[in-house]
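Quick one: this structure, given as structure tokens, is what I'll be asking you about.
Selected chains from the complex are presented in situ; the others are not included.
Chain nomenclature is as follows: A, B, C and D, assigned in order of appearance, with residue numbering initiated at 1 for each chain independently.
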Amino acid sequence: MSIVNCVEYGEGKRIGDVQLTDVSAVLADDRQSRFVWIGLHEPTEELLRQAQEEFGLHDLAVEDAHRAHQRPKLEEYGDAIFVVLRTAQRGPDGAMAFGETHLFVGPGYVVSVRHGASVPYTDVRARCESTPHLLKRGPSFVLYALMDFVVDHYFPIVDELEGDLEKLEEDIFGGNYRRETTERIYDLKRDLLALKRAVSPLIDVCNRLTRFDSSVIDTETRPYFRDVYDHVIRINETVDNLRELLNGALEANLSLISVSQNEITKKLAGWAAILALPTMVFGIYGMNFDFMPELRWWPAYPLLMAFTATACGILHWRFKKTGWL
Amino acid sequence: MSIVNCVEYGEGKRIGDVQLTDVSAVLADDRQSRFVWIGLHEPTEELLRQAQEEFGLHDLAVEDAHRAHQRPKLEEYGDAIFVVLRTAQRGPDGAMAFGETHLFVGPGYVVSVRHGASVPYTDVRARCESTPHLLKRGPSFVLYALMDFVVDHYFPIVDELEGDLEKLEEDIFGGNYRRETTERIYDLKRDLLALKRAVSPLIDVCNRLTRFDSSVIDTETRPYFRDVYDHVIRINETVDNLRELLNGALEANLSLISVSQNEITKKLAGWAAILALPTMVFGIYGMNFDFMPELRWWPAYPLLMAFTATACGILHWRFKKTGWL
Amino acid sequence: MSIVNCVEYGEGKRIGDVQLTDVSAVLADDRQSRFVWIGLHEPTEELLRQAQEEFGLHDLAVEDAHRAHQRPKLEEYGDAIFVVLRTAQRGPDGAMAFGETHLFVGPGYVVSVRHGASVPYTDVRARCESTPHLLKRGPSFVLYALMDFVVDHYFPIVDELEGDLEKLEEDIFGGNYRRETTERIYDLKRDLLALKRAVSPLIDVCNRLTRFDSSVIDTETRPYFRDVYDHVIRINETVDNLRELLNGALEANLSLISVSQNEITKKLAGWAAILALPTMVFGIYGMNFDFMPELRWWPAYPLLMAFTATACGILHWRFKKTGWL
Amino acid sequence: MSIVNCVEYGEGKRIGDVQLTDVSAVLADDRQSRFVWIGLHEPTEELLRQAQEEFGLHDLAVEDAHRAHQRPKLEEYGDAIFVVLRTAQRGPDGAMAFGETHLFVGPGYVVSVRHGASVPYTDVRARCESTPHLLKRGPSFVLYALMDFVVDHYFPIVDELEGDLEKLEEDIFGGNYRRETTERIYDLKRDLLALKRAVSPLIDVCNRLTRFDSSVIDTETRPYFRDVYDHVIRINETVDNLRELLNGALEANLSLISVSQNEITKKLAGWAAILALPTMVFGIYGMNFDFMPELRWWPAYPLLMAFTATACGILHWRFKKTGWL
């Protein structure tokens, strides 16, 4: 079922469940101290149309809430506001999944519509009902509570991404190159970009909510939106930080791999050069000239062997000293 | 023929075709509830001049519409506005082609001029005629419908470019290097830059349309322009995202290729070093010294062969262990 | 001679040449419908002082016009404005040369001062005289005509630079590396930076001219300055585009060169490794041991040759298959 | 104990210690010339609640001060302001540790809360008490003194980081590559990013304090906040500078290492090529053809040796000249 909840609140307390079709009747007399909070999960188009008629929601907002492929934003339609949030979840395999939450907030109502990856807002409802002195402020406090909930769920994800980067750093500076390191860096970059795209538009959304002159947003709740704003800024900064560190890690990775590869090639070339010397010398006495007096002199062979061994030793020592080996 | 259509609308309904020369007469009495929408396709200069006289279009705007080599923009001339849009199409071979659409919108008229790669606006006309309650809002709704149509046509192109990037990523991380990968990355970069250039000026155009104080733009259509604005922002963000990922892919590609090439060179150098050892040893016993007692000792030959084989085996094992091979 | 022209205009028509010293007398009675346009080319200091006295030009502006080493700018001195433009030319060898044009525009006069690389403004004068209905608007139209002329002369240069980049791309992706490619990329970068420096300050200059509240700038000419502004923006965007593509080309160039060099080194190392094998084997039978029964067995030699040939063949085939060759 | 100090000040002089519970009584009659400064260090939640009741601090601010994981910021709650600062310390091993200081400033009180790495504010208190003519300005001067103290403690850290970079530069240009250099560059980058994150939000905080229209901030103290602002800007600029130089150092490091490695590989390849020549020549006369007249000619051997030596000498000289060696 796509209706999750449809509850009436008054004076900061839960009054009880209502039918969607009774809402106008319920609110008819008092939209100041009472409001209805409707929670929908991937609603059918018909259901959305019903809510639209009930609260006079704007065509375009309803269309957005149905198609659910929006970027986070805040729209004003008359005295109602429409907020789009992106929710994020990270599977056990590290894959990021994004969902969307659409909020319609107007005098006397809040409609929250969940799509895709997200957790139910039961906890938010419980938290609101446990602080009647804040819930009294009406729909704008519910809006705050929902935004705070969504934004707070980004923190563990950001922490996990930080952990991923740390593991990458260990691999990189631990010195063992694996082909997958480059791919993991690329995947992390992709995740950070996706997260950034979900979070950064919220800066503007929160900022506007803290200075809104609208009857829907209680001025007393402004400091609360400023609090969400601070959280969003912090997540955003951490993501930027991670991206910059990731770029540094990528460069360090590349540099260390190529340096260590070249180091080995250099050493192999050094050993080849050392071996090339005796090979050449032995070639001399492999020649078949008739007149090679050394060949007849009996200590020539041991002397030559000693000489080449010494020469190789000296070469080895010099190569070591100048870093050629 | 360069006249595509010249239709009169009144009270949200199609009244009928009119002649371009009769337009002033038709509109003379009522420019509030009636308007004419003229659709031109690569018009002759003469035809444009005729429209100019009919509606009093500004010299510079007409010149722009004729030369058709403009960047997207919005100009106000008195109570009329002039909008330039870029249309994009992608051929089956992936080549991007751009066209231009110039829109003159004033009290009682919309003139749309198509140039280059673009699809006819018959669908837009049909959509407008099917929503009389919106068409009633006059020329500004037609402007919205045309902009929405043009912008919505960017989405499939962006999706294709995303698909191209994904194919590239598969090639890169799949490990098989092809010379063409670098060229394809470069071509994709070029396409993204061209798309960016077509889309990003629209941000400003839409933004201005949502806050316009002009008799031409019905205030009721503002939310619609905000909707186009959101789409433009989303396309723009996706393009930026793609560009950043493309840069990452380019770096990963380079890194993986050069690492794998160096890996092979390193291994070849390792094998060469292993072979250089027995070559040197065999050189010793190829020498023709008279006094080389080993040569006369019968087990020397098999022992030497066994010894060099073992030495090579040890070298091979150590090289494998330290990653030199 | 450094005076090029000194002509009086009235009611949009050319009245006739005047002497610089007679100007005040000529303008004394009517600065509304009449004005004088003086064109100077690298004037002497004395001549500039004379013009200064005639029109009350500001000390600093005259100094600038004489020293001619300014960046494009727009200055207001009382009811007069002073505009500095950079003109660009490209020699047949591709070398860029820059000149400067200084414009003093006030009630009843335009003084244009050309320095360095530039074409005479005879064409501008002819164009102005051929459109009396625009020339009627006075000095501000002349200012527009001059700016339009200067800006339009950037287009062919930008086109040539685009052509240069295309030739570079062909060279890069055509696969033949030349040392000069890097130098040409660097030179192109230098030219683009120089062009950018000449054009980008014009954005601000044009922008200010389109919103100027000054008696000198006729409000009717504002759309014309907006037109120049559009051209400047377009040139600027193209230059930015070219710079970004150039950076991509540089990277692709580097990548392709180093990949192809490493490819060859890899192949050479592969061939060396293949040749090292038989060399080692032949070394075995070059040894002079008394007890080497194979040496006495007659089919040993052809068998060995066949064996090594087969071994090399197998190596070659495997190297080809794994991409080592 | 988490209460460090709770002192009453009046007319710029220290009056004496008070109990936290007596504060309201003490301030009841005069909040203009008197104020209380309470210094807390990692306070319990209970203690914070007590202070909250005493001064009417905002819920969200108290929560922030207790959880202590904020970015530097300035919040206004009614006539009180809440400032978050980050304090930084650097251990003897170069590891950076960050702490937080939360300041509540309102009419008649300053509450400073220290968390994590930081030095006690005893020195600030002493400095304030030694300048009664400034302390007279009330809580805003204490706020300045604390901010100045925190910001001034960044300078030695920035100096140390500059010293680290200089040591890195010496290592890089001194030519001896160590694997750790890359890791140190990365760590320095990480530290600079962390420092930047602590300092850059202060620019906005100080900027707002210099233009604040609030009864808490004495207008006379504005120049003092401007002074802090200048210091923050300077630290920020230095950090940016260091980051840019660090990037340059990283590039130079990579370039120099890879160049020097390639240089060695090149030289080794050169030596191998020189040795390959005589090896080949000696191979000729190691062949066992019956008909090789040179073998019978007695000066052939010394002549050949002289010839190959000369050939190697010439090769060596040419390689040296063309930079191949």
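Note that contacts are C-beta pairs under 8 Å (C-beta built on N, C-alpha and C of every residue); 3 or more make two chains touch, one makes a residue touch a chain.
No experiment lies behind these values; they were computed from the predicted model shown.
Engineer: How many subunits, all of the same sequence, make up the entire complex in this structure file, 4 of them being shown?
Structural biologist: 5
Note that only the chains that are shown with their structure count from here on.
Engineer: When you check each chain against chain B and chain C, which touch both of them?
Structural biologist: Common contact partners of chain B and chain C, which must touch each of the two, are absent.
Engineer: Could you label the chain A-chain D interface same or different, taking same to mean over half of its residue numbers are used by both chains?
Structural biologist: different
Engineer: If I superpose chain C onto chain D using their CA atoms, what angle of rotation comes out, to the nearest 5 degrees?
Structural biologist: Between chain C and chain D, the superposition angle is 145 degrees.
Engineer: Where the centres are mean C-alpha positions, what is the separation of chain A from chain C, in Å?
Structural biologist: 40
Engineer: Taking each chain's centre as the mean of its CA atoms, how far is chain A from chain D in angstrom?
Structural biologist: Chain centres of chain A and chain D, defined by C-alpha means, are spaced 25 Å apart.
Engineer: For chain A, which residues are shared contacts with two or more other chains?
Structural biologist: Chain A, residues with two or more chain partners: 258, 262, 265, 269, 272, 276, 279, 283, 286-288, 292.
Engineer: What topology does the chain contact graph adopt: line, ring, star, complete, or other?
Structural biologist: Contact map by chain: line.
Engineer: What residues of chain B sit close enough to touch chain A in their complex?
Structural biologist: 169, 173, 175, 223-224, 226-227, 230, 233-234, 237, 241, 244-245, 248-249, 251-252, 255-256, 258-259, 262-263, 265-266, 269-270, 272-273, 276-277, 279-280, 283-284, 286-292, 323-324
Engineer: Across the complex, what residues on chain D touch chain A?
Structural biologist: 58, 60, 70-71, 73, 75, 77, 177, 179, 182-183, 185-186, 189-190, 193, 197, 250, 253-254, 257-258, 261-262, 264-265, 267-269, 271-272, 275-276, 278-279, 282-283, 285-288, 292, 294-301, 304-305
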